[in-house]
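One protein chain omitted, others in place.
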Amino acid sequence: MSESKRFFKALFKRKIVAVALFVILFFLFCAIAAPLVATHDPYYQDLYATFSNPSAEHWLGTDHLGRDVYSRIVYGARVAFLVGIFAVIISAVLGTLLGLTAGYFGGWVDSVIMRIVEAMMAIPPIVLALALVTIFGRSLPMLTVVLGISSVPAFARMMRGQVLTVRDLDYVAASRIRGNSDLVTMVKHVLPNCLSPMIIVMTQSIGGTILAESGLSFLGAGVLPPTASWGAMVNDGYTWLERCPVFALSPGVAVILLVLAFNIFGDGLRDALDPRLRGGR
Amino acid sequence: MGRFLLKRLFQTIIILIIISILAFSLIHIIPGDPVYAMLGTDITKEYHDQVYHSMGLDLPLVQQYFRWISNFVQGKMGYSYHFKEDVLTLVQRRLPPTLILGITSAIFSVVLGLLFGIITAVRRGKPIDSILTVLANIGIATPIFWLAVLLVFIFSINLKWLPSWGFTLPWVDFAKSMKQLIMPVICMSVGGIASYTRQTRSSMLEVIGQDYIRTARSKGLKESKVIMGHAVKNALIPILTLIGLTLRNSIGGSAIIERVFNISGMGSVMVEALGSRDYIALQSGIVFLALITCICNLLVDIAYAYADPRIRLD
Partner (left out) sequence: MKKFAKALSLLLVVAMVMSLAACGGGGNNTPANGGNNNNAAPSGPVKGGTLKLAILVTPNQSGFPISTGTDQNVLATTAMESLGRYDDKGNIVGFLAKEIITDPAAPSIVLKLQEGVKYHDGSAFNAKAVCDVYDILLENGRQANFANVEKYEATGEYEVTIKLKEWRSDAVETLCITCGKMFSPAEYRAHDLNWMYTHITGTGPFVQEEFTIGEKVTFKRNENYWQKDAAGNQLPYLDRVEWYVFDDQTAAVNALKTGDLNLIVYPSMQNYKTLLNAGFERYGVDSCANIAGILGMFFASGKEGQSVSNLKVRQAICYAINNDALKTAFTEGLGVVTNQLGVPGTRENNPNVKGYPYDVAKAKALLKEAGYDENNKCEVTLTFTSAFENVFTAVQRQLEEAGFKVNIDLTANIGDKLVVGGADPYVSICWWSAPTSYSAWFRYFSAHPTTMVGDALDLKAAGVIDLYDKIMTAPDADTQKKLLDELAVKCVDELCLYCPFYATLSYYIGDKTVKDSDFGMRGNTQWTPETTWLQK
């Protein structure tokens, strides 16, 4: 059996992982093909037809500005993926750089980097994100960067831990003895060995980032209107729980589904990539 | 052990210094005149200058920093213009609710999370495993304020079982305090319970597969003894490191819960201070929260070192 076949077999051993992947792909499809999937312009508002109940015209009713809730959820998937993926890429790149450097060189470099990382960890993430948003404004790219920065420490620590386990292995030492520079050694030999835990943590962080976005929205620091983001929609909706339950609950359900899917898929990946550990680095 | 302790203490102090520099920079990164931003533009020029001077903003940066930090260490954290009181008194009043909430939900998360984790690991593949695993995953995936609003709607407004808001210190009115604590603690610990369940489950599964457990079993020990005596003990060690993180998350995340349940704690201080540009409360608040987190981490590290002797030699 080939390596990739074995991987996929392990990955989909639990059917729920396949379901999770299906949910992710479904939302991804919604995000990419939003204009085809949506039934309305997500920004079109009819102020005379607010809070309408679900109907053939508006599948999930309309919101407080008379916008189509279903179409907004579809377009909101775009923001969710954009913010989720880019924020995680930012934190993964920064975290990897810091963790790799700290772990590989050790000594005072390690001390300095890890103290900074720990300092970042000691500041509550929401406070850090709120402060950054206050300083730099509430735009979507800024929000992505802010959410990315606040999860850098997790990646840095994980990466450093990984590097420490492979650093002293024979082939890394061999590479150094062969006269390869530190940079080459790191990129060629240390980094590839750290990739699979990296992918696992990244998958799991996407969910966390989508949640954090909704939390920031609640505290008044989410994306600016009228952007159709799930966080902003959950925040808009919850005040209308009694008046318009579908509008109040559906964005939250979308968040739960996608985050759940990412988490379960992340677990599945971990099991498949690292059968030896079956969970837990 | 002594050397290890000393080293960790030294590291913690360095971390705190870095945090204080970060917090101090805030006031200078935010564009505009901090005094006008803080007090509004309705104030007179004289008052502006007076406050500007009293905050030491006319001094060189380095001097400002040392002035602030030396005052901070002496407990003179300055006067908060938004909260109209000394920051130290403010923190003394607002910290207990946040700490009680944070610690209670951390304990809640650990106890329930471990319990669920052990159950799911031991009953792996059984219905209970699936149910708890799915519940744990949903717990992590739910926006916390959304859950809180739903709970209030069901348990306060419709069933009228629990109060929808407020906080009472347990030593003032224990029964009332407990009733008010239930929903906030549930909301704050849902994420924690879920991640402990997952971690414990995988940690347990890993341990159960190892040789010494098989040996213990083959020696004819009772299954419950094997699980409780050997597996749990060894699976717990990696879990310990999570506790510091949980406390940090619950203290930081309390901003959201405090808002939903209208609790006056440190989280709402930070949010309000940011909103009203109260730099003095903001700086000190950040350092204070970080200080607590650092102390927790230090304690966890010490406990960890006790539990796992290898660490001490590292």
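Chains here go by letter, A and B, matching the order in which they are written, and residues are numbered from 1 within each.
One rule holds in what follows: a contact is a pair of C-beta atoms (placed from the backbone, for glycine too) under 8 Å apart; a residue touches a chain by one contact, two chains touch by 3 or more.
For clarity, every value in this text was computed on a predicted model and none was experimentally measured.
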Interface partners of the hidden chain - shown chains only, full complex considered: A, B
Which residue of B:I131, B:M178, B:M228 or B:L299 touches the chain not shown here: B:I131
Given A:L65, A:I89 or A:V112, the one touching the chain that is not displayed: A:L65
Selected from A:H40, A:R78, A:R138 or A:R167 as touching the chain missing from the view: A:R138
Residues of chain B (touch criterion as defined above) contacting the omitted chain: 31-33, 36-37, 40-44, 46-47, 79, 82-85, 93-94, 127, 130-131, 134, 138, 149-150, 152-154, 156-160, 163-166, 259-262, 264, 268-269, 271-272
Interface with the undisplayed chain - residues on chain A: 15-16, 19, 43, 45, 47-48, 50, 64-66, 134, 137-138, 220, 224-226, 238-243, 245, 249
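To be clear about the criterion, only the chains that are shown with their structure count from here on.
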Residue ranges of chain A in contact with chain B within the complex: 111, 115-116, 118-119, 121-127, 130-131, 134-135, 207, 211, 214-215, 218-220, 231, 234-235, 238, 241-242, 252, 255-257, 259-260, 263-264, 267, 277-280
Of chain B, residues touching chain A in the complex: 11, 14-16, 18-19, 22, 26, 29-30, 137-138, 140-146, 149-150, 153, 198-199, 201-203, 205-206, 209, 238, 245, 248-249, 251-253, 255-256, 259, 267, 270-271, 274-275, 282, 286, 289-290, 293-294, 297
